[in-house]
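Right, I'll just put the structure down here and ask away after.
Note that one protein chain of the assembly has been removed; the remaining protein chains are unaltered in position.
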Amino acid sequence: MPISPPLMTPLHAKRIRHLTSINDLRIDEIEAVFALADKYLRELGDPAIDYRIGRSMEAARGSILATLFYEPSTRTRLSFETAMIRLGGKSISSADPTTSSAAKGESLADTVRVASNYADVLVIRHPRDGAARFAAEYSSVPVINGGDGAHEHPTQTLCDLFTLKRENKDLRNMNVAISGDLKGSRTIHSFVYALARFGAQITLMPAKGMELPEHVLWRLSQEFNHTPEPKEPEEASVDALYVTADQPHQLALIAEPEAIDVHLEKTAARKKKNIDAVYVTRFQKERWADTDQDYPTVDADFLKGREFSDSRVMHPLPRVGELDVALDSDPRAVYFRQAAYGVPIRMALVSLLLGIEKDNAFEIFEDGFRGGHATLYQQPRELGIRCSNPNCIVHDPFDGKYTKNKFHLIEHQGRRLRCLYCERDIQSFVVGNKKQKTYEPHAENPGPLPKNVNDIVFFASAAEAEAALYTGKPGKKSTPRL
Amino acid sequence: MPISPPLMTPLHAKRIRHLTSINDLRIDEIEAVFALADKYLRELGDPAIDYRIGRSMEAARGSILATLFYEPSTRTRLSFETAMIRLGGKSISSADPTTSSAAKGESLADTVRVASNYADVLVIRHPRDGAARFAAEYSSVPVINGGDGAHEHPTQTLCDLFTLKRENKDLRNMNVAISGDLKGSRTIHSFVYALARFGAQITLMPAKGMELPEHVLWRLSQEFNHTPEPKEPEEASVDALYVTADQPHQLALIAEPEAIDVHLEKTAARKKKNIDAVYVTRFQKERWADTDQDYPTVDADFLKGREFSDSRVMHPLPRVGELDVALDSDPRAVYFRQAAYGVPIRMALVSLLLGIEKDNAFEIFEDGFRGGHATLYQQPRELGIRCSNPNCIVHDPFDGKYTKNKFHLIEHQGRRLRCLYCERDIQSFVVGNKKQKTYEPHAENPGPLPKNVNDIVFFASAAEAEAALYTGKPGKKSTPRL
Partner (left out) sequence: MPISPPLMTPLHAKRIRHLTSINDLRIDEIEAVFALADKYLRELGDPAIDYRIGRSMEAARGSILATLFYEPSTRTRLSFETAMIRLGGKSISSADPTTSSAAKGESLADTVRVASNYADVLVIRHPRDGAARFAAEYSSVPVINGGDGAHEHPTQTLCDLFTLKRENKDLRNMNVAISGDLKGSRTIHSFVYALARFGAQITLMPAKGMELPEHVLWRLSQEFNHTPEPKEPEEASVDALYVTADQPHQLALIAEPEAIDVHLEKTAARKKKNIDAVYVTRFQKERWADTDQDYPTVDADFLKGREFSDSRVMHPLPRVGELDVALDSDPRAVYFRQAAYGVPIRMALVSLLLGIEKDNAFEIFEDGFRGGHATLYQQPRELGIRCSNPNCIVHDPFDGKYTKNKFHLIEHQGRRLRCLYCERDIQSFVVGNKKQKTYEPHAENPGPLPKNVNDIVFFASAAEAEAALYTGKPGKKSTPRL
């Protein structure tokens, strides 16, 4: 039986605020989270330093946080539940897909619509990229992304930055080295966006074949190019990777993982520059087929160079071997503190999203997002181009049927379509004119789009357009890329 | 090793009240639930309309609700937990049989005895028919049936009826069409009993082979025949199915599912009668072997007839394809509101069961049930007839050993034995006299039973009686059935 095109209108449009990407927060809003977390730590005590039994408040009394987790978790779920309890509220939890309605084949959209009538705020973890943004379309209460596929994990990034701030690092002037699976780690993706926006320098040390995805690198260089100019540019140009936009893979493409340490030590030594933080991530075995490759490991030997003397060693946890347990007593190791800060940070976030503290809430919006400059295009599932990311929520067997194909049009260095949900870019497509039933082939330097947004339909290729009975127009002359 | 006959005496007989079937509640008690749910909605706000953070009370402070769920659930468990929190209480949960004592082979009876010493009210979901009633025998606190096999799901029915009431439908004068798996859906069984008792008219639209069970049809026609006389009997006789007791299968036996829509449209058109509600259910894949059959689907096209112009489309959720997502924005769709009402309804139910609100509690009884007219017969597992339903809790490998065979004797249109737990009827059996060691064969119009209840033992057949060394007596002359 054919499925009619679903309507995407939110069922209960309200003025709320969601957090599905770290980029949903302005820099000053991130700082507001930190300020409130600091306040909570002062009032309730830092559990890692100042142990106090029963350190809770009453502010959120009567409020409910729901965790809807479709992937394993301990830390994220428990820290959210703890945060809600410490605020004075309570939580409900659906943490095991095999004992929930998901086992009966229920879509995330339906579950979210129901749960958002029970709870005051939802935290979603899901194996599909873009699931949190998708869930937000169906929720009448704030949705927090607790990790969606390989896309983002923004609350982890808040903990990460807060930890560095508590360690007296200047977030606007840091040099951060990031090691491991940069391709599949959602924590890394949120983290590098935030670092770039704060103006930090980033040194990438990927495992072989696990480099930062192309579209993330492109956004770093083209959209978040806030990096302060290096003081001594000839020395620091290597680790401030994303300021060298013409060679974005410089480090990421180093072929031999065993060469990374050497390389890094050499460049760091040459530069005499301190690494403020070394961020280590595990191999995301749930996302990649297991390989026998040599995954980079961080241990005391790795950290013996002078550039690491004031580094902080960070890890989002869990670790499975890539971070030597012998480092646990090294004063530079801050990963357990990083985890501990999950509670005050999530308390602050929930408080600001719900407006629990008087006169202290995030700005709210009709659809929950502050929006941006890019134009949004929607087209039904049946017509034209689809997101190119096979793990995007729009391709989910249960939830896909609820989706339209939605893209932000990015007009910068050419023209790109960015999936609204998973934020993966499509660079090659053709533009159709629904009224004229014509299409314009892809071009390096494309011409203007039809004036009326509703006249536009995007196709993956000329062939797809022709199959839909659109007729090709001769393309504009392409001019060399700048 | 032989197992001694277990004693069925409740361990802690108390004056409480259980809810294992919708028929455990009087009509005025159902209305009391609705009145209290209305009050809670006024006080706390309807989450679907009137969004308020932290909408909770303090009434149930210090009370604990335990959910013991042996089958997957999200909605029912989370809505009970939410209801308890909104009332001011807390909850404990055992939601995954694989991580609980059930994994070690513990019986439900033992688990319930323990949990009822922890919590103030228990909610049970279990794959066996009759499990909730069985659990009630071992609980010192109120037991609520959260779904037992294919038997009943009474709290869902409370939500269903409440939704119709909130939509300004007159519960005593409705015409409700019910589509899908009427055989395996416990929500349907509770719902049709309640509809019949309120006097609604019911139109059945089963999937092929998934008709309402014979014993449910019999009860509808013979026990709940409260249907108001149709105003224009010649037109309405078809959909008020259960008033035509001589042909109870009229619609249910329509062989071709594709014919149902046509048939329904025709009869409705002919009758010019409105359908107040269309209730859709999913295929209960956990109860039936999967088949490739064409399961009925409800979509905009189905609902285009004039008789559906003021219908409400309902579904207990989760849905898996039988209800088109395109209907979600149709004003007639009320299924998400139906789910949302799960919270105020369950708040009201828990409140009335526990007597949380001053002077507002259900009447209570020694064994937790208001009882009925039928005589209860108990016989040990080793002697005589057993429940004919293979999915009844009495046949469970763990819990069966705790059970006696308990039947209500129904003396109406002949004689039936109804299993106390799963309420499945046995129509063919023989009556033995323990004192005389004789039995009387089955007869259409049976003679009187031995006077002393304790003298009676029921056998499945003359052969079974003979095997137990009972001697046959010549049966009374059978007279033609009325």
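We just call them A and B in the order they show up, numbering each chain from 1.
The criterion applied here is as follows: a contact is a pair of C-beta atoms (placed from the backbone, for glycine too) under 8 Å apart; a residue touches a chain by one contact, two chains touch by 3 or more.
As the structure is a prediction and not an experimental result, all values here were calculated from the model.
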item	value
Touching the absent chain when the full complex is considered, from A:Thr82, A:Asn274 or A:Thr438	A:Thr82
Contact with the hidden chain (one of B:Ile92, B:Val320 or B:Ala468)	B:Ile92
Chain B residues touching the omitted chain (full complex)	1, 3-7, 9, 11-12, 14, 60-64, 66, 89-90, 92, 94, 96, 98-106, 109-111, 113-120, 140-141, 354-356, 401-402
Positions on chain A where the hidden chain makes contact	47-48, 51, 53-57, 69, 72-75, 77-79, 81-82, 85-86, 90, 95-96, 282, 285-286, 297, 299-300, 317-320, 324-326, 328-329, 336, 339-340, 342-343
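Here is the rule we go by: only the chains that are shown with their structure count from here on.
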item	value
Rounded Å distance, chain A centre to chain B centre (Cα mean)	46
